[in-house]
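Complex shown without one protein chain; remaining protein chains in place.
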Amino acid sequence: MRKSIKKIVSILLVVVMFTAVISMFGCGKNDPAKVEKVTLRYATHYSTTDPMFAVRNAVIEKFKKDNPNVTIEDENMAATQYHDKLKTEIASDTLPDIFTNWGGSEVYEAVKAKKLMELTEVLDKDTAFKGIFLDGQFKSANLAFKDIEGLYGMPFNNITAGFYYNKDLFDKAGVQIPKTWDELINVVKKLKDTGTIPWAIGGKDGWRVQHLQTALAYKMYGTKLGQDLAERKVKYVDTTVDSFKRIETLRDLGAFGPNPASVDFSLEQNMFMTGKAAMNFSLNVYTSLFESDTSEIKGKVGFFPMPYFSEKPEFKDSVYGGGSVVYSLNSKLTGATKEAAIKLLKAFCGMDGQKEFLKANAIIPVVKITDKIDVQPLQQQFVDQLANAKEFAGDLTERDTLPTMLNKLRNVSVGLLNKQLTAEQAAQEMDKEIELNK
Amino acid sequence: MLNFKNSKKIIILFLMPALAFYLCLEIYPAFRGIFLSFYKWKGIGGSEFKFYGLNNYFEVFKDPVFLLSIRNLMRFLIVSLITQLPIALLIGYLLSLGLKGTRFFKITFYLPMILSVTAISLLWKLILAANYGLLNSILTSVGLEGLTKAWLTDPSTSFNSIILINSWIHVGFYMVILLAAILGIPEDIFEALKLDGANGVVVFFKIIIPLVREMIGVCIVLIMTQTMKTFDLIYVLTSGTFGPNDINQVPIGLMYYKSFIGDNFGNGSAISTLVLIFGVTISAIVYMKVFKENTSN
Partner (left out) sequence: MIERLKKLAPGKITSYLILLFWTFLTIYPLYFTLISSLKTQSDMFSNIFGLPKKIQLANYTELFTQMKIQTYVFNSLFISTVTVFIQVIIGAMASFILARFAFKFKKLIIIFFMVGILIPMQSVMIPIALIAKSVNGYNSYIFMIACYVTFGIPYFVFVVTGFMKAIPKEIEEAAIIDGCSGGSLFWKIIMPLSLPALSTMAILSFFGAWNELILALVLLKRTAMKTISLGLINFAGDQFANYPGQCAAVIISILPTLVIYLLLQENIIKGMTAGAVKG
């Protein structure tokens, strides 16, 4: 080997030592002099364009200022990755100190294994805090676990889903807001004739398609379907094929554009915001994004609820929505760390935090807010939909005890959208997942 | 061989660290993995851990996704063989001719091998993106708009795209191996051919290929083990889903998914064990000979 190599290697080694030493310094954060210093690992699931993200950051900044002894180790990633993160952290028993989640089947095993802190005590110690929540908020389906008593997540927001539509594009196509499924199909056809993509959907992110599937299923069987499926009273093949079929119909009509399964959530929103797509079935969370200055359709966005099926009028007001994100704490927390984590939790779920999020039109609050806060009319329509719903529920699998069901439902929904599965096969795969994990 | 008064001490002292690491973090885990595959267990706090016999294996083989992952692996292997070997052989042969720039070509072709697979995958993901991707833009610009595709999500192209990217990465590796083998062919064989006036094509098929047969065999085995271990590439290209809907699933991916996301460590261990046994068996074919040489003196 040449001499120069020797030289290079020795230089490399010096660099290596140097960086090693520097990095050591970087890692040393245990300062014994100040015992009360607390570090919290705080994990959330927002994409950076999410209207909630900016508010969350502001709340965190304020919290840091008010609590200089607390260092926040901020871990945020987009929802699809966050779901995986959550599950791997449960599997490895390394859950963050305080983290968002959606309750339900995903955390069932972790709750059962007592990895999440039971929060009743937190409420009982602070009755003022307990008193601000809406009635029934703690009984939300995603917080109720089969055979397990107690509260394992503090409600943070309620959600509901509906259609955003571009008024200009609707006018151009000469269509009105659809009330029933058949009208919706008609709208899709007419929009397509004008050359726009009727409906933006980010089929690459499974939850986008699954929200649609679940909303459709509730319009056909009511929200009790989730419970019946979780208790294995009914099978997926007997109850959900039709909801998948409707997605097939839309897909084959070209409602979602050419390659919906390669579109991710941010692109989906981009398509709608730039006027390339006329409709977007999405959560109330994004009203302020569509009405923001970066949006090309500002002021042109309307809302309509998921159309109902004229053959099933009894489920006209069965709505996808309800308690969604909750804040949970790691059950290992003790002492000052625990106190700090509870404080942070209250910063988000308490009155002040909730007001901040509401002002930004980012959430449907979980607390009774009596002040007059102006909410965008668009957001208000979502709020009203949830308030007036005859019944509502979140994800179809939220009462399930099998942790993989939500993921599976999302996978088969994407598979269906991507023409890999037929509606029957999609439903069969759901039943097979149950069968395999018996 | 060296001999000191304190030889024994030196031997133990010097060998111990490596042996200790190796025993604790490679050999023990390998056996532990096999052991675990006979138990039903979930990841969290040992909430359930009971003897399960061969049931994990039965369950795995009943799982359509596992069967799909095996089919994918077979396809991965076959397409890798028919793309990587001929290209590596041809390029290796061309580089053996002593043309000007040989060194440059060799270094260039080997380049993808040393770059991080994560980065490479991300790079290709951008190239193959359905919207504004490079490949679709090229097709559109030459008037082949009809051929544009969502390469990585369309079921008809996604897995093949992954395989070809993998081939793109690894061709250089096999090229170097085969080049060395071609350069090792004895001189006199070529002398004889020169007199016969044989042309390049004849040499390539009649002489080179038969003479480096053994090394081609080695390459086949190496390709088998490499494809079997592939994880990062597919993980990144499919955004961690191995989908849409598991369509691009491979055994290692399924092992990761079942254990760390699906909480079914029993099934995951069964898949691990299968990979372990398969991997050890096939790579033993190549390395046995090397080991024999290594231990004989």
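Read from first to last, the chains carry the letters A and B; within each, the first residue is number 1.
Simple rule for what comes next: a residue touches a chain if its C-beta (ideal position, glycine included) is under 8 Å from a C-beta of that chain, and two chains touch if they have at least 3 such contacts.
Note that this is a predicted model, so its numbers are computed, not measured.
K.L.:
When the whole complex is taken into account, which chains on show are touched by the absent chain?
P.N.:
A, B
K.L.:
Please give every residue of subunit B in contact with the chain that is not shown.
P.N.:
1-4, 6-8, 10-11, 14-15, 17-19, 21-22, 24-30, 32-33, 36, 87, 90-91, 94-99, 101, 103, 105-120, 122-127, 129, 132, 134, 137-138, 141, 168, 171-173, 176-177, 180-181, 183, 187, 190-191, 193-194, 198-201, 203-204, 218-219, 222, 225, 228-229, 231-232, 235-236, 239-240, 252, 255-256, 259-260, 265, 268-269, 272-273, 275-276, 279-280, 283-284, 286-287, 289-291, 293-295, 297
K.L.:
Determine and list the subunit A residues touching the chain excluded from the picture.
P.N.:
1, 5-6, 8-9, 12, 16-17, 19-20, 23, 26-27, 41, 47-48, 73-78, 80-81, 85, 88-89, 91-94, 96, 264, 266-267, 270
Keep in mind that, in the parts below, only the chains that are shown with their structure count from here on.
K.L.:
In their complex, what parts of subunit A are in touch with subunit B?
P.N.:
Interface residues on subunit A, with respect to subunit B: 80-81, 84, 87-88, 90-93, 109-110, 112-115, 203-204, 206, 258-259, 261-264, 267, 403-404, 407, 411-412, 414-415, 417-421, 429, 432, 436-437.
K.L.:
In the complex, go through subunit B and note every residue touching subunit A.
P.N.:
42-45, 47, 59, 62-64, 129-131, 149-150, 152-155, 239-241, 243-247, 259-265
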